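Presented below is the structure to which this report refers.
Selected chains from the complex are presented in situ; the others are not included.
Chain lettering (A, B and C) follows the sequence in which the chains are written, and residue indices restart at 1 in each chain.
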Amino acid sequence: MSDISLIGMISIFTAGITIAIGSVGPALGEARALAQALSAIAQQPDEANTISRTLFVGLAMVESTAIYCLVISMILIFANPFWEYAIAQSGG
Amino acid sequence: MSDISLIGMISIFTAGITIAIGSVGPALGEARALAQALSAIAQQPDEANTISRTLFVGLAMVESTAIYCLVISMILIFANPFWEYAIAQSGG
Amino acid sequence: MSDISLIGMISIFTAGITIAIGSVGPALGEARALAQALSAIAQQPDEANTISRTLFVGLAMVESTAIYCLVISMILIFANPFWEYAIAQSGG
């Protein structure tokens, strides 16, 4: 059973580390943009609508990179083709 | 029992390290946005409502990356499919 | 008894390192927001109430990431499902 276990272990570790590293960039980035948006609103209150709209469209784009990591991480846990192949083999 | 133990150990380690690394980015990021919000309120007190609203919507978005890590970490501890498979095997 | 010991050891190490790394971000972040709040109060004393309220709501949000780490760390020490399974096995 050793091969299945190894594939399982590396999947667990990779799933965790992928989302862990992958959340650092978006979190810092979104916060930076958010901080600048607040500063811009304070500076030009009349443009608060334009600024908010641009901010949230942009944040969605930044968030997308975190989503990529989450997707890969979820695939590795719940829809891992290597794991499925290994189980199929060991069951055959 | 060695394979089950190894899967357990790697799950423990990954769960801890995932939330540990994953909390650094959001914590620093949220604090940065918060600091800027306080500065903006001090600069433009009349816009305190708009600033607060934008701040908390934005913070929720940043917090989401920490939540992703927490979710993966919890899945690895309490709903780990690899662990469940290994127990099912050893019990069969 | 070697498997139980290994699970115990990795739990100890992970519990410690999780809270250690997980406290760096919130501590630096909260201090940054706090510093900015003090600066904002000095700049706009009349808004001290609004600033303090926003500060403490925000700090609670930042502190939440440290709490996530503490929770995982405590679970690993006192409610570790892998450890419980291993003891149950060895007692069976």
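As a convention for this text, contacts are C-beta pairs under 8 Å (C-beta built on N, C-alpha and C of every residue); 3 or more make two chains touch, one makes a residue touch a chain.
Because the structure is a prediction, the values reported are computed rather than measured.
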Oligomeric state of the whole complex, in copies, if 3 are shown: 14
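Just so we're on the same page, only the chains that are shown with their structure count from here on.
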Pairwise touch network: line, ring, star, complete, or other: line
Turn needed to bring chain A onto chain B - CA fit, degrees, nearest 5: 25
Chain centre separation in whole Å, for chain B relative to chain A (CA means): 11
Junction residues of chain C - those touching two or more other chains: none
Complex contacts: residues of chain B adjacent to chain C: 1-2, 5, 8-9, 11-13, 15-17, 19-21, 23-32, 34-39, 41-43, 45, 48, 52, 55-56, 59, 63, 66, 69-70, 73, 77-78, 83, 87
Residues of chain C defined as touching chain B within the complex: 3, 6-7, 10-11, 13-15, 17-22, 24-26, 28-30, 32-33, 35-37, 39-41, 43-44, 46-47, 50-51, 54-55, 57-59, 61-62, 64-66, 68-69, 72-73, 75-76, 80-82, 85-86, 89
